[in-house]
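Excerpt of the complex: some chains, original placement.
Letters are used for the chains, namely A and B, taken in the order the chains are written, and counting of residues starts over at 1 for each.
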Amino acid sequence: MDNLISLWASSGLAQIQLGQLVMMAVGLTLLFLAISKGFEPLLLVPIGFGTILANIPGAGFDAAPVYDAFGHMESPGGLLYYIYSAGIETGLFPLVIFMGVGAMTDFGALLANPKTLLLGAAAQVGIFTTVLGAVTLSHFGILDFSIRDAASIGIIGGADGPTAIFVTSKLSPDLLGAIAVAAYSYMALVPIIQPPIMRALTTPAERQIKMEQLRPVSKAERIVFPLTLLVLVAMLLPDAAPLLGMFCFGNLMKECGVVNRLSDTTQNALINIVTIFLGLGVGSKMSAEKFLNPETMGILALGAVAFCIGTASGVLMAKLMNSMSTNKVNPLIGAAGVSAVPMAARVANKVGLEANPQNFLLMHAMGPNVAGVIGSAVAAGVMINLVSGM
Amino acid sequence: MDSILISQGLDLLLYGMGTVFTFLTLLVGVTSAMSALVNRVAPDEVEAMVSAPGQASALEPRLTHIIQAAIDQHRGRK
């Protein structure tokens, strides 16, 4: 009879709290969005599943291990605890992902037209105005964000998942769940968020601008570029060195052509393994107390604002560049500067084709697209530096 | 509820965007210079933009070989 009571007492039904139930529903919703709607499934399937696991009452997925006085393990920790403390708290998983992303990135379009780096810079305005928005909300007592929280929320506008996770895990680990979910959700929503803004800020004539064909790029340029970027980062912005260093390492492995087996593994087995565990680990931060509060609604709203401002800034920067140069760029590719690789570049191409069915912008948009990755990594570095000293 | 927060936010905006623009503008110049230099030093290796993935090129010789064998056999049988 005692055993029956013990079984019942340990069952989920006896222990569950409303918050956990709601969070399970949140996890199921994320899975639904990922599977049925195609929202960044590579991350949102593990995050959604991790959310459910972390909220099973009594399962101990995020329990820390218990040691006795002599250092012997009395009870082991939960799977999600180990994943989070080994891979996310240390920053290792986002860095390994960034290495993999580097090994999958083609800088050809950027090298053929380096001016597009400016579009990738402009689109980061979304990050910093959102920081300002977050502190303003906090100043007026509407929501409660510290400057560290605000910086982490701003980085959603970088439209780059691993960068957002890296910054948030350093500055505001409690917001990790909400910020990661917002970042990946809005990246998936890029085809819905961006086109209206792009159309509102451009004339049909501008959208029809044909850009000259990109020059071919030599193998040597492709090899030297990641090293050039690395040295520049090392000299000027060491705070951005972890993210951009691993990014350049991955890209060098891909381009140098002599370590193809390492590059292949980085792009496949390694990034896949780390993606699974990164997602589960992020899910472990999706607890009711951290997610079910007004701040999360604020984060979602501010994240959307960040994407919109970033998109607008990129487009306006392209128009500014056109006003100062005879070599016109189609302002639509400015929107690709937010990153969200390669979705934002495809959106630019699609909106461009609507204006002129012969005008293929995809390759041109890849330049600002990868520039946006560099831009938000730089923004992440400067933010970690400044905020840590505040 | 203090205005320190606002001023910190403004500082981040100012110095943050300043750094991002300075760094990427510099990168425009450095990248252009790098390309010019590299293409002067090693001018011959210019190749098309289409990059073949490593694995494909590793598989193809074997595939080609097998297919050739299959076709030879097929032709021989006729």
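We adopt the following convention: a contact is a pair of C-beta atoms (placed from the backbone, for glycine too) under 8 Å apart; a residue touches a chain by one contact, two chains touch by 3 or more.
A quick note: this is a predicted structure, and the numbers were derived from the prediction, not measured.
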Assembly formula [one copy per chain kind displayed, counts for the whole file]: A x3, B x3
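Following the convention adopted for this analysis, only the chains that are shown with their structure count from here on.
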Subunit B-touching residues of subunit A, taken from the complex the two chains share: 106, 108-112, 114-115, 117-118, 120-121, 124-125, 127-129, 131-132, 134-136, 138-141, 146-147, 150-151, 154, 214, 216-221, 224-225, 228-229, 232, 236-237, 260, 263-264, 363, 371, 374-375, 378-379, 382-383, 386-387, 390
Residues of subunit B touching subunit A in the complex: 1-3, 5-6, 8-13, 15-17, 19-21, 23-28, 30-32, 34-35, 38-39, 41-42, 45-49, 51, 54-55, 58
